[in-house]
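A single structure is presented below for examination.
As you look at this complex, bear in mind that one protein chain is not there, while each of the others sits in place.
Labels run A and B following the written order; every chain starts at residue 1.
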Amino acid sequence: MPVRPLNVGVIVKLEPDFSEGNVSYNPDGTLNRAETKNILGPHSAAATLAAFYCKVKYDAKVAIGTMGPPIANQALRQAQLISNADELHLYSDRIFAGADTLATAEVLRLGVSRMNKGLGADIVISGHRASDGETGQTGPQTAWKLSYPFIGNVIDFHIDQEGRSIYAKRFISLYGFYDVIEEIQAPLPVFISADPSYKPSFNTISERLSVARNLNEARNKADNFEKYLQVYNSEGLGADPRYVGLPGSPTIVYKVEKIPKAKAKRRVEFVDGNDTVQLDMVAKKLLQLMTEAPIK
Amino acid sequence: MSGATQNSEASVGNLARIESYQHLYVVIEHEEGVPVPVSLEMLGEARRLMDNFNVRYSSNEKVVAVVLGDNVRHLCQELIRFGADVVVYADNHSLKHYTNLLYTKIICQIAEDKNVARSISPNRSENYKKPRYMFFSADNTGRHLSSTVLAQLESGLASDINKLVISDLEIRHEHKTKGQPVKFEKTLEMYRPDFSGFLWTTILCLDNRNPAIAREYHPQSCSIIPGVFEPITKEDQRTGTIIDFEPQISGEDLRIKVLSRNIIKSTIDFESCKIIVSYGRGIRDSPEDNFKLIEQFAKALNAEIGISLPISKRPYQTKDQHLLSYMIPERVIGTSGRKVSPVVYIAIGISGAVQHLAGMKESGFVVVINPDSDAAFRDECDIFIKGRLEEVLPILTEQIKKHMLMIEKRA
Partner (left out) sequence: MERYDVAIVGGGTSGLTALRQLANLGKQAVLLEAGNTAGTKNISGGILYSKKPKNGRVYNIEDVFGREFIDDAPYERPITRYILHATSKDKLYSIDLTPVHEYQINYAYSVLLSKLIPWLAKEASDMSEKMGGGIISGVHMRSVRWEQGSSDIVIDTDELEPFRVKAVIAADGVNSELAEVTKARNKFSSEQLYQGVKVVIKLPETILEERFNVTSEEGAAHLFAGDVTMNHIGGGFLYTNRDTISLGAVYHMDSLMDNPVEPSRLMDTLIRNKLVAEFVKDRVPAKKSSQALISKDEEIRQHFMAVKLLKTWNNLRSEYYSRDGIKRLIESGKYGTKDEIGSRIAFLENELVEKYNYEFGDNYVELEYSTKLIPDGKRCRMKAPYYKNILFVGDAAGRGVFVGPRIEGLNVGIDDAVRAANAVARSLDRNNFDEQYLGNFYTKSVEESPYTRDMKEIDKDYLKIFLDCSKNIPKDIVGSRYGMIFKLMSSGTLRGIAVGFANMLGFDRLLPLVESVDTYVNVPVELADRLGKTIDSNYVPSTPSLQERIAKLDYNDDTFPHIQVTKPRSEFMQKMVSLCPTRCYSCENGDVILQHEGCIECGTCAYETLWRHPRGTKGVSYKYG
């Protein structure tokens, strides 16, 4: 009996390219967004790779969605190049602007239900977080609103298609303690976030050949990515205006200010290793730093 | 609720709300019954904030620690000693390992439970709806848990916070107040450093007081960066209320199973120590003896020990097992190893290869001990002690011990 095909949804985000030579800062040290190029963020790319894994391994249907201004379709194109996605969704509406994570999650919840010809997704994948101040909350909140169980920081997973369940390994860092890898089983549908270190592994020749085929296909698709692009506005998603954008956002940015203590440029002071008096000064300095430091 | 559009009415509305949202709930993380450091740090900050709060508003709101797990009763007293007024714990075998679904449900049950509220504050609980404030840790688990809990409680959340202030603010906001100035009392100002490290963004979680979209958003919550706040000094005499919460668990909630759990790293802790002492090939003349000097020095400073990459290749013939245990890849600092940012970084006999510098350049204050004053490290440090470690370290160690003794005597 043929197994039910696997539908995958991916949520990605367009982010500023922080690499040297591409990023621009304003005189006050803030990011100059107008002058800085945007790219598919590295965390989103990890999520997209996880979808590609499903594509190669389970011949899954993949839909990729993002909420953002029309320019965000570049992120979708990049994501298609990585994943050979079948559908690209852009959720774009003036009234979505200014949304915090809860209001964003509301849009993405509606978006996921439109994915894969309206069938939604058996697995939704997001990145761990974004580099530009996004908080890593959108994924889990979207999951909660979809009533999908959430598994975070997934570093490896496979799907039991007949048993309709996922086996995933997740990475937990307990700051100041050791790190832990947990193996988790959950029935589909499920929402996972890909750990930044996630890398799919394909370990047979036939899978590797399929990778090459899929990447070829992806290149061809991405050349005409508009053909795969679906743009939804608020109405198209059936969004309740009270739950999206600014009205649906509990939080606001109250103020932005410079963090006062900028790290001083190091100016080296030479000390003669034979001079006991100078060494004593160093010892005092070390103790002072050790006892005064509030951090850590 | 209120939907007040004018100042006076809004203030009246606030009076009513006081009873609906109370206390600061801190979601505790622990590992096998031992609280992870950030949990105690959160309690410390919560204690400081609520002490001020209660003085300022002449109230008696509590710091409520919430702890879930299997066999965690013993933890409760400890949390009280570290600043909690109340500990609500849910003890159940199915809570042995964290799963987002079940933990989220139970934390929300606790947060919204009127009986719990009654036990916390018997006389002021009749209007209780939800916590006023909530803290989570900004680690992998807390980050996700905070998100789903707040999605369920339908309120706002700020992540990765490193400074907190409670104050009364007059806000004029296009949506929140329909452009009118409105006073928001007891507002939690949540400061988060932005990605560039240049800026602090202050996040507020505010009710919509605009009648067109009126809605309440509580609790005001955030996740807190580990290692930022100081725990309070443990007080063995502190007393508090311990509440045994009976969670409602359905079969559906148990559909996520933790099949196995593996600890993957040794306990070398570069994150929470203030000082890291690293050594490199400068120990070569007499590896065993020189390492002893370094170890004594590190001990005097209560520092963790790191190494440069070449050391992990064990370039010296030594049978000293103790030394060998300090020549392992897990201790390497640099691009091929760990990236660290202690308050003080001390590099002994390390020339300062680019790969190494990349691993420590975020450190607060950098001291280098090296006989070669042309070593690349000279441009990346605050103090450069030109000298052989054999001569410098014994003096430094002795001085530090001496001053340390004086500090202790004074205290």
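We take it that a residue touches a chain if its C-beta (ideal position, glycine included) is under 8 Å from a C-beta of that chain, and two chains touch if they have at least 3 such contacts.
Fair warning: this is a prediction, and the values are worked out from it, not measured in the lab.
Across the entire complex, contacts from the unshown chain go to A, B.
Check B:G33, B:P310 or B:P371 against the missing chain and you find that the one touching it is B:P310. For the chain missing from the display, the contacting residue among A:R4, A:R94, A:K117 or A:R208 is A:R208, taking the whole complex into account.
Think of the hidden chain as still there; on subunit A it touches residues 20-25, 27, 29, 203-206, 208-209, 212-213, 216, 262-265. By the touch criterion stated above, the residues of subunit B touching the omitted chain are 198, 281, 284, 309-310, 313, 315-316, 329, 335-336, 354-355.
FYI, only the chains that are shown with their structure count from here on.
Inter-chain spacing, taken between the CA centroids of subunit A and subunit B, is 23 Å. Residue ranges on subunit A touching subunit B, taken from their complex, read 18, 25, 28-31, 100-102, 105, 131-133, 135-141, 143-145, 149-153, 167, 170-187, 193, 242, 246-247, 249-259, 262-263, 266-274, 276, 279-280, 282-287, 289-291, 293-296. Put simply, subunit B touches subunit A in their complex at residues 29, 31, 36-38, 97, 99-101, 104, 139-141, 143-144, 146-148, 150-152, 154-160, 169, 171, 173-176, 189, 193-206, 208, 210, 213, 215, 217, 226-228, 230, 255-267, 269, 271-275, 301-302, 342-344, 346, 364-367, 369, 371, 373, 378-388, 391-392, 395-396, 399-400, 403-404, 407.
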